[in-house]
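Missing here: one protein chain of the complex. Every other protein chain is in place.
Going in written order, the chains are labelled A, B and C, and every chain counts its residues from 1.
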Amino acid sequence: MSTATIVKLPPQETARLPKRSYLNNEYGLMSWLLTGDHKRIAILYLISITFFFFIGGAMAGLIRLELLTPQSDLMAADTYNKVFSMHGIIMVFLFLVPSVPATIGNFVLPIMVGAKDLAFPKINLLSWYLYIFAGCFTLAALVLGGVDTGWTFTTPLSTHYLNTHVITAGIGVFIAGFSSIFTGLNFIVTVHRMRAPGMTWFRLPLFVWSHYAASILMVLGTPVLAITLVLVILERAIGIGVFDPTKGGDPLLFQHLFWFYSHPAVYIMILPGMGVISEVISTFSRKRVFGYTAVAFSSVAIAVFGFFVWAHHMFIMGVSNYSALVFSLLTMLVAVPSAIKIFNWAATLYKGSITFETPMLYAFGFMGLFTIGGLTGVFLGSLGMDIHLTETYFIVAHFHFVMVGGMLMAYLAGIHFWWPKMTGRMYPEALSKLAALVTFIGFNLTFFPQFVLGYLGMPRRYAAYPPEFQVLNVLSTAGATVLGIGYLLPMLYMTWSLKYGKIAGSNPWQATGLEWQIQSPPLTENFVETPIVDHEAYDYEWLAHKTQHEVQTVG
Amino acid sequence: MHFISPVLWQFLVNWLTHFALFPPEASGIAPDTDALYFFLVLISVVGLGVVALLVVLFSVLYRQERNPEATQIEGSTLLEATWTIIPLALFMVTFVWGALLYFRIYNPPTNAMNIYIVGKQWMWKAEHPGGQHEIDALHVPINRPVQLTMISQDVFHSFSIPAFRVKREVIPGRYSTVWFEATKTGTYHLFCTQYCGTLHSQMIGEVVAMTPEDYERWTAGSTSGSSLAQNGERLFASLGCASCHSGNADAHGPNLAQAYGSKLQMANGSFVTVDDAFLRDTILNPTMHQVAGYAPIMPTYQGQISEEGLIDIVEYIKNLNSNYRVQQTLNTSQVQTTAPAAPSAGQGMVKQ
Amino acid sequence: MDSQAIATQPAHGQEEHGHPPYLRHHFATVEQQRETASFGMWLFLLTEIMFFGGMFTAYMIYRNWYYPAFVAGSHQLKIWAGTMNTAVLICSSFTMAMGVHAAEIRKRSALLRWLTLTILLGTVFLGIKAYEWHDEWVHHHVPGLNFSISDFTHVDPHYLADKPLPPDMAEKTQVYFSLYFAMTGMHALHMIIGVSILLILLVKAWGGAYTTGHMTTIENFGLYWHFVDIVWIFLFPLLYLISRHQ
Partner (left out) sequence: MSEPTQHEVLDTEPTHHATHIVSPKVYGVIFASLLFFTGLTVAASYLELGVFNAIVAIAIACIKAVLVILFFMHVKYSSRLTKLTVAAGFFTFFVLITMSLTDYISRAWGLW
């Protein structure tokens, strides 16, 4: 590994954090809880999302511990079901969907487009409060005795055959949906209406493009989930019969409506992560992203195609064979834009000047793991293959490669990348590289065996399993332990760095985004004066000129 | 080897004896599924290889020490087209291949023998045409296509036999089917793979693939006395179905003999092929399946017949060759409370 | 949604103006703020389209499956109530539009008058709806809570041409009424929220809030109100007017 670095920190003896910044602009709890500042809301989100991530992670740990042995001995099947349901609900709706957009996106997107704030600061705050309400409902469901529907709320199981707290959890997810709608709505309006002069669409950083695409999905997809949950809740609470086969309803209709949101939801989760990767790879290879327009439009293509493929979750569920054919074909099409992105990132490295700081390591991890995750998605999109693979650990491995290997890696890359901007301080470099490595190894050890398990036929959501699957499960559990350490480490050293980290200065990475041209941590109003943009995104020559100019004027 | 801890030792032994990358290939479809799997694995390895190679190569060649100054490159339409078209082509191959396989797995051959499966929380019931019932087990002969007609009594289940590479959702309210042809004798796992509530992980069983001779022996040994069709005949009579479906020219209901597999014209003008699912639903929702030329007078039997009973009646109607016995019941106006007297007579109307 | 929207949207203006008090700090101009709020509202309505869209999809599928049950269910609804409610809602949309107009031409008294009328009409709508629901409760048409198929297995005196439904199809009227209650319920919920917001707006308008040139709130609320009207415009024929000729 290279020791070269692009990090340029101010001389630590004399460096101080800026006197005024969004962090010390106002004091007191209320100044946070009633803030309209997108940066403070991002921090609120960061804290709450981390909290839920570790709850969801604890659930994952319990799942892996239970699966250490073939019998359901650590916990009863009933408890196991509640644990994996809670893991799914928390991780999907309270971590993955808001993770990058609500924290990193909230923090840097307005700055990237040169705005003083998101278009609707109050709605942004409302979005956080809704998130907290959603979290409260979900935790209430957990504390009151749990819910065991799985995160998919499959009818008629969820409506008529369970006596757990389905309604409470359903309301939680419903509210979380609106939190996500408001975030998406805010982003779209901001990108359309709040760009600084000269910031044309094709000068926007790719991070903004991918958030824009994800926001479209949030705004158009989430309401369908909301109404579906309303119908499920009504069906459970008072017994209306929209999805109930005994009353003439079609439970498959629930699947259609649910996946109409929940398939685009996986793009809501992954697209912002892709945005992070674009920024990181460009910055650490000091090079414009290869094929900017292709990457930008592939984000939009994913968003648009994302609405046409949902029934590939239902190939064996009794949709008509011809419908399955159509959806399989469209699924193959949606895989292409992801491939385009991967190759463009790889090509960005070509003739770059590459350094290997922590965000870059995470980005490399993302590329490898997301490639595997994406390609195994093609397995599942292929009709005949799907029959054998679906509902087994193969699918568990697949979406964990995309969500954890892809999204979580991207999230960590982004958190490390923008940490200096958020806090004004650097994280410890050596330790964080170690954490990136541990995460990568732990991840592969956890989830790679699950591909094999899946092909062997081990069904998902099993508390007990035939003994011949034990070896691979033990490997997976061992990996999960390593992975857990990999996630705890950043949590610890990031907290440490808040006080003891080196002073970062405004642009430690020598990056080109507008957010790096202002002080870190930024002022509440972001810019002293509205920036006028006269260069494209990732224009390192512009940056070099600017730096030179600054040196001349200052020195 | 005693210096290794016993637990670890056990683990290693376990590893060596049980290590497998593939489940047994025990059905006609399994090698084909595996072939597609290998193809996909190959694509993935190549794809991942290309990406990894590019990343590693560029990381080495263009790391900052070697290449302090980056060369800015806009992009290349040619390259974009390349990595759009090549993956697209590969995905299209996958799509076509997968689709062919899918249609093979979900379209049973006409000569398949039929076994009924009822799924309920948390057990599988298999009903063979000869009247053999099994719980959480399924005995099938090898080298013979077997079709499963499946239904759930409560929630979604999913019937999965990894060794045969088949799986299909078992749905409440509608028959779904899947078929396979076992090729190797042995005992294989049977899983419910759709999460179905508390004891989901115990909704498992075994599939026993036997030689045809063994299967004959097994069927003979575990018969419950009367076949599904015979049970169905009894139900048919006791519910009074025969009074309308007598096959007479002036009957109120359509003739059922040899109706199975035929195309019926419905009152709304459409044509429907009579299959198991159709038969079941006409019993429960007759109004929705008006056969042309008949008045909508059939009452619904919703809530009056269990899924097993429906299977019996469906099996009976399926095998109804002639209306001879239907009319006989009518003429003697004798509601059959006892089992059909002579099995030989019963066989006269039941195929095979 | 589509790339055109992206490509055709030019950069917005950043001209300097005097800063009126209602201009938020992060906007450069009043025009930008107004455009932004209006666009945000439209996006919100977009989510509303999809929210109701899920139920319309379900409606379409089941109506095709269980057409006789939908006809019978529809015939149990009071057509005069539905028609009147449609008229009431259209009137309220008109009064709301006039209210926005009053705000535009800065006439406080006219604004107050139109808003009050809108509130009244909205309440009348909810009243009629409540009456209908009560009626359906009395007739055991509420699936799950209070349902009986007896109304459908006999001939409705208003629709003598109707044949009584066989029990299996009569059971399917539950699907119709489930959708009916879900759809009108969600719609009424939107109405209740709308009327509540209107009350707040009325109080603020009393203080002269929207007649000084800053009428974004009134305008955007108008959009919401009209949207709720549009939903009803579709609900009315779909729920009330199925084969009334029979």
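In the analysis below, a residue touches a chain if its C-beta (ideal position, glycine included) is under 8 Å from a C-beta of that chain, and two chains touch if they have at least 3 such contacts.
Everything numeric in this text was worked out from a predicted model, so none of it was measured.
> Consider the whole complex, including the chain that is not shown, and state which of B:192, B:209, B:288 or B:326 touches that chain.
Of these options, the touching residue for the absent chain is B:288.
> Using the document's definition of touch, tell me which of A:310, A:393, A:443 or A:516 contacts the absent chain.
A:310
> Which parts of chain C are in contact with the chain that was left out?
These residues of chain C touch the chain that is not shown: 1-2, 4-5, 8-15, 31, 35, 38-39, 42-43, 45-46, 49-50, 53-54, 56-57, 60-61, 64-65, 79, 83, 86-87, 90-91, 93-94, 96-98, 101, 104-105, 222-223, 226-227, 229-230, 233-234, 236-238, 241-245.
> For the chain that got dropped from the picture, name the residues of chain A it touches.
Those residues of chain A that touch the unshown chain are 192, 197-198, 220, 224, 250, 252-253, 256, 260, 307-308, 310-311, 318-323, 326-327, 532-536, 539.
FYI, only the chains that are shown with their structure count from here on.
> What topology does the chain touch graph have (line, ring, star, complete, other)?
complete
> Considering only C-beta pairs in contact, identify the chain pair with the most of them.
A-B
> Could you tell me the distance, in whole angstrom, between the mean C-alpha positions of chain B and chain C?
Taking the mean C-alpha position of each chain, the two centres sit 45 Å apart.
> Roughly how many whole angstrom separate the Cα centroids of chain A and chain C?
35
> Identify all positions of chain B at which a residue touches two or more other chains, and write them in rising order.
Within chain B, no residue touches at least two other chains.
> Could you list which residues of chain C touch at least two other chains?
65-66, 171
> Help me check something: in the complex, which residues belonging to chain A touch chain C?
Chain A reaches chain C through residues 115-117, 119-121, 123, 181, 185-186, 188-189, 192-201, 212, 216, 219-224, 226-228, 230-231, 234-235, 238-242, 247-250, 253, 256-257, 260, 297, 300, 304, 525, 530.
> Which positions of chain B touch chain A when the two form their complex?
Interface residues on the chain B side: 11, 14-15, 18-23, 32-33, 36-37, 40, 43-44, 47-48, 51-52, 54-55, 58-59, 62-65, 67-76, 79-80, 83-84, 87-88, 91-92, 94-95, 97-107, 121, 154-156, 158, 160, 162-163, 165-169, 171-174, 176, 189, 191-202, 204.
> Contact residues on chain C for chain A in the complex?
1-3, 6-7, 9, 11-12, 14, 24-26, 28, 32, 35-37, 39-40, 43-44, 46-55, 57-58, 61-62, 65-66, 69, 143-145, 171-172, 174-175, 177-179, 181-182, 186
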